[in-house]
Each structure stands twice: as structure tokens, then as C-alpha cells.
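Just one protein chain is left out here, and the rest sit where they should.
And then subunit A:
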Amino acid sequence: MQYLLSVIHDQDSLATPEEDAAIDVFNDRLRTEGHWVFAGGLASPDTATVIDSRGGEALVTDGPFLESKEYLAGFWIIEAPDLDVALKLAVAGSKACNRRIEVRPFQ
């Protein structure tokens, strides 16, 4: 079973060097314990471009699809046997990156 752990960013500053180091330690743990699938940090929402091809011709818009104080700053995709394991990992992940984390199962 795979879960998406979304890192919710709600402050002005980006990750500090201490947070980056803690994230590395957490990533190593995910790999050693066999939970690692994929992870990444995202550039700021200002860099986003939205495409809408539903009307036939592609409509290109500058900026994120949702203007909000909170945005997705990064994510992990993990493999876990059940939600209890995923939540435990999210607790450690939230501590490591010092941000809130949303845990959501893949279909």
C-alpha cells in the first residue's frame, strides 16, 4: 500500500540547513526500512504554470491553480502495510522537516 505524505508549507522562510539535515536522516531511514518509493521538494508556487486543454486549444496561465497561504512544499511517497505504520512515519517526517504533513492513501 502506498501513501502520499504532503508537506504543507505555511510560513515565509524556506527550509533551514538543520531541517535539510534532519530530512536527509529521515530519508535514509525510509530507505533502510524499505518504505522509500519517491520524494522531492518543490520550487515555490510562483514558478507554477497551469495548463487547461479541455477546450481543445491549450490555455496557459501563469501561477498556481490555487492562491493560498498554504501550499505543497514537497512530498514523500512511501510504502507501508497500513495507516498506523504510515502515521508513525509521518510523525517522524513532520519532526524532520518541521512542517505539517497530510497523509493520504493511493487508490
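Note that in this section contacts are C-beta pairs under 8 Å (C-beta built on N, C-alpha and C of every residue); 3 or more make two chains touch, one makes a residue touch a chain; residues count from 1.
Quick note on the criterion: contacts and distances are computed from a predicted model.
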item	value
Complex member absent from the view - protein name from UniProt, among "Sodium:solute symporter", "RNA polymerase sigma factor", "ABC transporter domain-containing protein" or "Simple sugar transport system permease protein"	"RNA polymerase sigma factor"
Which of A:33, A:52 or A:82 contacts the chain that the document leaves out	A:82
Interface residues of subunit A (partner: the chain not displayed)	1, 81-84, 87, 103-105, 107
